[in-house]
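Showing just some of the chains, left in place.
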Amino acid sequence: MQSSNYKLGRFFLGRLKHDSELVRSVVNFARGKKVKMAVFTVVGAVKQARLAYYDQASHEYQKIELDQPLEIASCFGNLSLKDGKLFAHAHAVLADEASKAYAGHMIKATVFAAELHLQELLGKKLEREYDQTTGLALWEFRG
Amino acid sequence: MQSSNYKLGRFFLGRLKHDSELVRSVVNFARGKKVKMAVFTVVGAVKQARLAYYDQASHEYQKIELDQPLEIASCFGNLSLKDGKLFAHAHAVLADEASKAYAGHMIKATVFAAELHLQELLGKKLEREYDQTTGLALWEFRG
């Protein structure tokens, strides 16, 4: 396994704004704080969401539109760099009023109310690069 | 986004008691250790659980009773203060014998076996206050 180890930086708790877009809010917040790498979790509820499933054969994302209010039963991921810019990779499990779960790659969601827990990581810059085998932008750990 | 940053305090691993109530156990444990803020995860299994879904229009919680043994596929949340008292906000994904997922806001659950991972956070006191837009008790980050 390629890997590297990092020092723990600041730990942030945050309250996402009602009606903001969840993924962009996390990225913008982190950029504003000069965070370069992080792991984070989010708990709360959204008004609607777009998840995705990556087709491992065709190498294309299939979008799943969830146009209804949902609990964020789980949402976590990481921040690193892609094309030199801060990039969030997050997956989520959302839940409807019958506790039915909808899960996948989180593209975007409209916040009803949500709490962010973010652990900054300090160390060597971590960039994503195109990986031919999977068609995905994966971490490249250098030197 | 309103936010604040915290120092990392103690990290606890714990084994919840068989037949104890999960959410109350986490709160009582943390209170006993003088923890004021934390993020935590729980993994294990429960004998039964009560989840909830927050109706974003009516501002009321709808309860979902799950009267069967379930795996805790995911459970995480945070501890902060509400009305001056330590309060747990946790969401969960539970799973039955066919791997079907039940997800939502975790109100309570009876522990079969469960492991707690809890990161204490140190810093300015963090209180929840009533938010008119959502009808929820949300974090207020002061000064």
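Each chain carries a letter (A and B) given by its place in the written order, and its residues are counted from 1.
The rule is short, and it goes like this: contacts are C-beta pairs under 8 Å (C-beta built on N, C-alpha and C of every residue); 3 or more make two chains touch, one makes a residue touch a chain.
Remember, it's a predicted structure, so these values are computed and weren't measured experimentally.
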Oligomeric state of the whole complex, in copies, if 2 are shown: 3
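As a convention for this text, only the chains that are shown with their structure count from here on.
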For chain A paired with chain B, centre-to-centre distance based on mean C-alpha positions, whole Å: 21
Chain A partner contacts - residues on chain B that touch it in the complex: 1-8, 37, 39, 51, 53-57, 62, 64, 66, 74, 76-78, 80, 89-93, 101-105, 119, 121, 126, 131, 133-134, 136, 138-139, 141
Of all residues in chain A, those that touch chain B in their complex: 8, 10-18, 20, 25, 29, 41, 43, 45, 47, 69, 71-74, 76, 93-101, 103, 112-113, 115-117
